[in-house]
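Some notes on the structure that comes next.
With one protein chain withheld, the remaining protein chains of the complex are depicted in position.
Per-chain numbering from 1; labels A and B assigned in written order.
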Amino acid sequence: MRAWLDTLIDALLPLAATLLALLVGAVMLLFLKVNPVVAYKALLVGAFGSTNAIAETLVKATPLLLVGLGICISFQGNVINIGGEGQMIVGAILGTLVGLTLTDWPGWLVITLAMVAGFIGGAIWGGIPGVLKAYFGVNEILSTVMMNAIAVQLMNYLLRGPMIDPAQAAMASKIPQTARLPMDFRLPRLVPTRLHLGALIALILAFLVYIFLWRTVWGYRIRAVGKNPHASRYAGINVKRYVVLALLLSGAFAGLAGVIQVYGVNYRMITDGSSTGFTGGAGFNGIVAALFGNLHPIGTIPASILFGALLVGANKMQRVVQVPSALITALNGLVVVFVVSSEIWRRKRQRRRLSSDQSDAGGGEGEDAPVQESPADEPQPEVQG
Amino acid sequence: MITKLFSSTVILGILASGIRLATPYLYAAIGETFGQRSGVLNLGVEGQMLLGAFAAFYVSWRTGNLWLGLLAAIIVGAVMGLAMAFVTVNLHAEQGISGIGFYLFGLGMSDLLFQKLVGTVKTIQGFPALHIPVLSDIPVLGEVFFSHNILVYGAYALVPIAWFVLNKTTLGLKIRSIGENPQAADSLGISVAAVRYYTIIQGGILSGIAGASLSIGLLNVFQQNMTSGLGFIAVALVYFGAWRPLGVLGGALLFSMVNAFQLWLQVLGVPIPSDLAVMLPYVLTILVLVAAASKVRAPSALAKPFEREA
Partner (left out) sequence: MKRLPLILSLLVVLALVMSGCNSTSSAPTQAPQAEATQAPQKPFRVAVVMPSSINDLAFSQSMYDALIAVQKAMGGPEAMEFVYSDGMYVVDDAAAAIRDYASQGYDLIIAHGSQYGSSLQEIAPDFPNTSFAWGTTVDTFGMPNVFAYEAASEEGGYVNGVMAAKLSKSDVLGVIGPIETGDAQRYVEGFIAGAQATNPNVKVNVTWTGSFSDVSAAAEAANTHIAAGADVLTGTAQMVVGAIGVAKEKNVLWFGTQADQSSLAPNIVVANQVYHWEVVLTQMIDLIQHGTLGGKAFTINLANGGEVVEYNPQFDLPQDVKDAAETAIQDIKDGKIKIEVTK
């Protein structure tokens, strides 16, 4: 009972921090001569006010969750992947190619193959920085930042050139987009809104990633390498291989997010010249979602929904009270800073708990971020408490 | 066409462009170098740059005094740094993520203030090219090396200063020891918190100046998201330079010159798709690093919050 309450308070902390950030945002709104109550009511209604609003929130949360799952893997392995944007793009490109090529194949098969292709595309784009880090000493922050820029230009090149919609190629407007995918290649909708099967897939994958990280040898080794590469090396783990694996898988999930965005939402690839036009910034926001979720796949689920709600609701707020979209961006930044700052109280509570009863510690949920110290001398993938 | 690439106009053009383009990277990346040497990863550079760029632009535009504008960028950068320091040092927040938060905040806030206080895109008269007697009059070389504005020279002057501070002063020693082993430094009586506050605020200031070097130095305008990823490149260049000011200089110059080179490829009509040309600096930066196969280790305590053992 007591533990349950503790977990609840832990879970509520980021929410409280979010509200605190919104309180600061309220001051900003007042400066803009906007009634914050009206504005925030619009935000709430926009995110949760109707079936459609909830569906939109979940649609927004889906790529955040998928990217976030990848981030859980890489950060648990103590590699920082900020290349989610590029990985989403490359995954989407490969996945879209499948749909554009195999036009007369059955829908379910094409969708499946496209997802595999997206997974592979993301894995390649994540795997390259992995190999560069493990075998050539190239820092992954540097390479993933560069790979994002490369992916954007690759996308621009392909969409205005070789992959351009034949209909657009024949017009002067030449919109840089691919042809639209056939109707039966679309991810099925769950309810009569934009909510598509991708959301469910992401949800299932969250559990699979949890099992992977905490119940398989590979997952255990990724975490062990993340916690202490030296100890892992002495324990006979091929550290380089697991660094590559962590980045590769991380990229693969981002690639999957990209392909699901195409098959579930846009039904084609379009570029506005930047990455955010297509990804909606999910490659970055997914990192935030994963950290809100305490780098735990299951925790990332509500975190993605919270962040998705914030993004969707904020756009609605922009429409209702006509505030510049810039305010929304600034507000998102505040929320991130406040939530990440609130972590200290969760950690303090956790430490108090650990010192009060050190008997049955552990359990995936209480795990700390890999950037925290603590040696990796746990012998086995531990049992969930 | 290809032979034209080796004409003196092009080579000198690339040199001049490279020197100019490297300016914002140098300020921001050297600031970040200090931060990382003390164990703090700041991904919010881009946001600090944007706010600095706006502050410099706005104050210069309002007062007509570029130095006041620069001062405004410094103050705004310092305040952003202070906030970042409080969050990461006192609240032990995860550094990478709080950096992304500050980035988003700066991205939105600079645009919001711009829309509310300025309204529409305007140009101002930025720092003029500095005429250095004798040097600027040297044919060819004067044009390439001595025809820039003061903020450009400031960036290059910063490199030896940063090298000196990091390697030859007590402060530098403190910074480096905290980045390697904060526990040991702490036990020797060095205040980890104070030194990190110093490096983070200094990083904020330099990022602010980096922004100002764009808005009142090189471009003379402000526009929403005008840095467009520049701050992230600056962070990447710190890794390229292996946490050494001279290495950062090399990285900034390489990246900028390749960027200038691809512009010349396009200007001369070399038949490669423009997108692939734009890709060049990113690809080459990675390749050079692969070829160099540097084995320099990151500061051990990088991105780790420091907490005294109870």
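Before moving on, here are some points about what is shown:
Simple rule for what comes next: a contact is a pair of C-beta atoms (placed from the backbone, for glycine too) under 8 Å apart; a residue touches a chain by one contact, two chains touch by 3 or more.
This is a predicted model, so every value here is computed, not measured.
Although it is not drawn, the missing chain touches A, B when the whole complex is taken into account. The hidden chain makes contact, of the residues B:G119, B:G189 or B:P271, with B:G119.
The chain not shown here is touched by just one of A:A3, A:L30, A:L109 or A:A170, and that residue is A:A170.
In the complete assembly, the contact with the undisplayed chain comes from A:V321, out of A:A224, A:A289, A:I305 or A:V321. In the complete complex, the hidden chain is touched by one of A:N81, A:T96, A:N139 or A:Q153, namely A:Q153. For chain A, the residues touching the chain absent from view are 9, 12-13, 15-17, 19-20, 22-23, 35, 37-38, 40-41, 44, 56, 59-60, 152-153, 156, 160, 167-177, 180, 261, 265-268, 270-274, 276-278, 280-281, 311-312, 315-316, 318-322, 324-326, 342, 345, 348-349. Touching the omitted chain from chain B are residues 9, 12-13, 16-17, 20-21, 24, 111, 115, 119-123, 126, 128, 214, 218-221, 223-230, 259-260, 263-264, 266-269, 273-275, 277-278.
One rule holds for everything that comes next: only the chains that are shown with their structure count from here on.
Only residues 28, 32, 80, 82, 132, 136-139, 141-143, 145-147, 149-150, 153-154, 156-157, 160-161, 284, 287-288, 291, 324, 326-337, 340-341, 343-344, 347, 369, 371-373 of chain A touch chain B when the two sit together in their complex. Taken in their complex, chain B has these residues touching chain A: 43, 47, 83, 87, 91-94, 96-98, 100-112, 114-116, 224, 229, 232-233, 235-237, 239-240, 273, 275-276, 278-279, 282-283, 285-286, 289-290, 293-296, 298, 303-305.
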